[in-house]
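A single protein chain has been removed from this complex, and every other one stays in its place.
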Amino acid sequence: MRGKFSGFLLVPQIIFIVLYGVFVQYDVQAGPRNASDTTSSEHFDKLYPMFQDVHVMIFIGFGFLMTFLRRYGFGSVGFNFMLAAFVIQWTILIRGCLDLEDIKDGKININLETFLNADFACGAVLISFGAVLGVLGPIQLIVMAILEVVFYSVNEFVIAHKFQISDIGGSMVIHTFGAYFGLAVSLVHWRPELKDAHPKEESVYHSDLFAMIGTLFLWLYWPSFNGAPAAGTIIGERAVINTLFSLAAAGVSAFAMSSIVDKSGKISMVHVQNATLAGGVAAGAVANLKIGPLGATLLGSSSGILSVLGYAYITPAILQHMNIHDTCGVHNLHGMPGVLSGVAAVIIAKATSPTTYTTLEANLQLAGLAVTLGISIIGGLLTGLVLKAPFLGSVKHQDLFDDRPYWNVSLYRD
Amino acid sequence: MRGKFSGFLLVPQIIFIVLYGVFVQYDVQAGPRNASDTTSSEHFDKLYPMFQDVHVMIFIGFGFLMTFLRRYGFGSVGFNFMLAAFVIQWTILIRGCLDLEDIKDGKININLETFLNADFACGAVLISFGAVLGVLGPIQLIVMAILEVVFYSVNEFVIAHKFQISDIGGSMVIHTFGAYFGLAVSLVHWRPELKDAHPKEESVYHSDLFAMIGTLFLWLYWPSFNGAPAAGTIIGERAVINTLFSLAAAGVSAFAMSSIVDKSGKISMVHVQNATLAGGVAAGAVANLKIGPLGATLLGSSSGILSVLGYAYITPAILQHMNIHDTCGVHNLHGMPGVLSGVAAVIIAKATSPTTYTTLEANLQLAGLAVTLGISIIGGLLTGLVLKAPFLGSVKHQDLFDDRPYWNVSLYRD
Partner (left out) sequence: MRGKFSGFLLVPQIIFIVLYGVFVQYDVQAGPRNASDTTSSEHFDKLYPMFQDVHVMIFIGFGFLMTFLRRYGFGSVGFNFMLAAFVIQWTILIRGCLDLEDIKDGKININLETFLNADFACGAVLISFGAVLGVLGPIQLIVMAILEVVFYSVNEFVIAHKFQISDIGGSMVIHTFGAYFGLAVSLVHWRPELKDAHPKEESVYHSDLFAMIGTLFLWLYWPSFNGAPAAGTIIGERAVINTLFSLAAAGVSAFAMSSIVDKSGKISMVHVQNATLAGGVAAGAVANLKIGPLGATLLGSSSGILSVLGYAYITPAILQHMNIHDTCGVHNLHGMPGVLSGVAAVIIAKATSPTTYTTLEANLQLAGLAVTLGISIIGGLLTGLVLKAPFLGSVKHQDLFDDRPYWNVSLYRD
């Protein structure tokens, strides 16, 4: 894979540098600004701690969450890192093209919010990565990321920019999109052997503990994820508080359900690692609204229950009957809770129209969910087909869920 | 344990949701507020980064600190997570009942500080959890948490609300209380087999490294723990600086003492993992006072030394002669340093009365320490007795310090 893999990274990297030179400049905040005004912008100061929380979620949270596989730890945390560093740079350009960035004098103006939005795009790509973890090779992953960012940005442009739907935490834009895109890619890359339990598709004791590092940082910093787009406003404050409630309720409910769905009543780490987080996704589209402690805990509890049921019954059914393999169960953590959140937003918009929302707004909120599902699934199918190109290197069966084909692994102990 | 365990989580969770609907509302900060004022509250912006640090301490800090046991990693980080998500929701209601929350129109008003105080209650419960780690089963732990939060809040009501003692970092309210409550529970649940070394009550190489994740995040974010209650004030700033000094001194002293108490002069991870943190506890009750760099480093050094001596000599003595098993040595990390901090606060209050403190205040400061010890020990004994109820499921001897009775564990390697 030597020259090819490097080329797929270095050629875009050189293009990024060149395009940055031509089309990207500091926002006035980091740039010249009035010489007498040397203090940082108030918005920067309020956003920065929340941004760093989101940043940790993307690189530590997603990265370690996926290390649960006993022989794919390097790929999980490593390719997660590689993809995110790549996607940050690529997203800035694509969002700039679509006028989603702040454009002045024909140039993209960069400030801290640019990077926050780039991190959000990473979220979608890394969710899709979770669906095909251990099944796609690194070159395929890079190409997937390149294409997904385009579809992601188009969807964002349509539903956030044009429809102006409510989705502060990106339950639709990020989570629903990333999950169904990944599942669609996975469908195209179906191979019958995935139906049987693969000897390497399992965890060991310590790999499950590594994954908990990811889980907990995601759980802890999710209020920042949902609140950061409105940092420094009362909306952001409310988003934080709603998300705190929702996550606590999802945590308790996921533990309870994990025991219920097991025939001997034991708890499963896969549920603790994932379903506890569904509360963050479920709060996403409505975190800015006055859903109250009641609404937030109800939503959180429901999503935790739904997510465990997904792991126990829906993922195996999708595998057996729909030929879709979902390594991390992103359908249960991001897909269904994302749709739940989107539906909750529609219900609230419908129920409060035409006073708070206009009837058009309420309808657009529903349309936004439909558009997201449409673009993600179609985009994922198309991308999946592209990734079939032989020169992108598909993974041999014996190399599934294994670091050794791509990494220098000194000593394996697990 | 299937139905029972789930019931002990889900029934309270449903009650939480219902009570939240009836009795809990947003504080004006996150709620309606003047329509023209859309900025977040200044207090929120200053508290949020410190709150997130405390949040990390509770879930990552306490959770991973306890993963040192080689076969109880899931229980450590998992039950820690479950208990904290549960206690956050429960504490809000209990503190509301006791008028410790902000009550308006008969409703509990929620803002970020509500969650900070809930995290502090988690701290106490998780300290007690540390005393009985691997010895109590999950249903017992949930019931313990339910009862402990009540005793904890009563104690807080008496000493913080009524006596108005100085305890910014909760050395008495949280650390002393949590430690002696847990030790009292442990006394009631004494079983003679605990006197002998249990083959599973030990660490392996990597479990000790996982524990260091917990240690270091606790050590790093402790200044926020002690400073957050006064975030945005000069008091909070001083609390941060005093705690930084105290922790650095405790760190160095704990390393030195660890070598001294070992007959071959080697360092023990248990001391590094725990005694280095004693400086945070020891600073707690006086961190807001002008103890100066001298006072802070003196207190930190003393607590680090005291804590190592505790691990080396006092914990074994308590085990052999008082029939109290203390899995994590919470007496050394939270109990004694908490009392030390409380005594330091009494001495300062006595020494500076009647000028800075009135004589009454100085006496109440001492009374606060006594009340904390009284309520924690009596509360712990009563709670321990309740936990003896057979339907709460006690742990069989061969299942002590072992994840397998409660968790689906795929492959054990250690």
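By letter and in written order, the chains are A and B; residue numbering begins at 1 in each of them.
Throughout what follows, contacts are C-beta pairs under 8 Å (C-beta built on N, C-alpha and C of every residue); 3 or more make two chains touch, one makes a residue touch a chain.
Bear in mind the structure is a predicted one, so any value in this text is a computation, not a measurement.
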Problem - Candidate in contact with the missing chain, chosen from A:Ile17, A:Ala370 or A:Leu385 - result: A:Ile17
Exercise for the section: Using the touch definition up top, pick the residue from B:Ser186, B:Thr297 or B:Ser341 that touches the left-out chain. Expected result: B:Thr297
Practice task
Using the touch rule from the top, list residues of chain A that touch the missing partner.
Solution key: 1-3, 5-6, 9-10, 12-13, 16-17, 20-21, 24-26, 29-31, 33, 37-41, 44-45, 48-49, 52, 55-56, 59-60, 63-64, 67, 73-74, 77-78, 81-82, 85-86, 88-89, 110-112, 115, 138, 206, 210, 213, 405-414
Handout entry: Where the unshown chain meets chain B, residue by residue
Key = 46, 49-50, 53, 70, 202-206, 208-209, 212-213, 216-217, 219-221, 224, 231-238, 240-241, 244-245, 247-249, 251-253, 255-257, 259-260, 262-269, 272, 276, 290, 292-294, 297-298, 301, 413-414
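To be clear about the criterion, only the chains that are shown with their structure count from here on.
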Completion exercise
Between chain A and chain B, the Cα-mean centres are separated in Å by 33
